[in-house]
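Some notes on the structure that comes next.
With one protein chain held back, the other chains of the complex are shown just where they sit.
Our next item is chain A:
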């Protein structure tokens, strides 16, 4: 069998509550790619990533993971999903170690105690995100950025090949964003495929191989994020680097609907 794409989305449409949110999405992610899904709020980037992992049904088209249609897909240990950080904690305290250990369930069988390999993988995941010394703390006692790292460690514990991260940098302070970037860089070195939803990349920018920009539920741009990088800042960087635009300079902090000005397919 030839190596199939890690993710293949063909002509996919998704509707939320009867309203079409994604229309005719075509996207192929090759193994080892680091793809950033970008776009304004409401452009459908989170919905796309949720459709890719099967949390949102596609009403048209299809999604394949490693060549298998999503309906028949069952090799979940190859997938690591990092959801958007939930704001409300659960009713009962949970320690960092316990939450990370939950990520190992993709590889554990029912009613079996943790094997040595399980423990080692959990340990490694904690080490990668730099939270080994916080393992016994309740997750709710951690800062937002640290909680985000816990969620990444949880995905790591299953030792997946393909990561989906939904807005990992949202509401995370800069030092924690840097730790996050270092973590993702290590994953990339290990050969992981990474699909990342981000409103702004910040310290993650140098890692991105390819950017896909969604606009109003359609792919508006799909191409190299680094192409421009050597010349000057990439298009999604801080607004003050974009003064070559006329009239209204696009801004990553612009309100919904403002940063959809992509002259010639690029912003």
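What we mean here is this: a residue touches a chain if its C-beta (ideal position, glycine included) is under 8 Å from a C-beta of that chain, and two chains touch if they have at least 3 such contacts; residues count from 1.
Please note the rule applied: contacts and distances are computed from a predicted model.
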Notebook entry, point to check: Missing chain's UniProt protein name, "Metal ABC transporter permease", "1,2-phenylacetyl-CoA epoxidase subunit B", "3-oxoacid CoA-transferase subunit A" or "NADH-quinone oxidoreductase subunit K"?
Noted result: "Metal ABC transporter permease"
Item checked: Per the touch definition above, residue among A:103, A:168 or A:217 touching the missing chain -> A:103
Check: In the complete assembly, which of A:123, A:137 or A:182 touches the absent chain?
Finding: A:137
Margin query: Given that one chain is not shown, which residue among A:5, A:30 or A:94 touches it?
Written below: A:94
Next item on the list: Quick one: say which of A:40, A:79, A:194 or A:225 touches the chain that got left out.
Entry: A:79
Checklist line | Absent-chain interface as seen on chain A, which is shown | finding: 53-55, 74, 76-77, 79, 81, 83, 86, 90-95, 97-99, 101-103, 105-106, 108, 110-111, 136-138, 141, 154, 158, 164
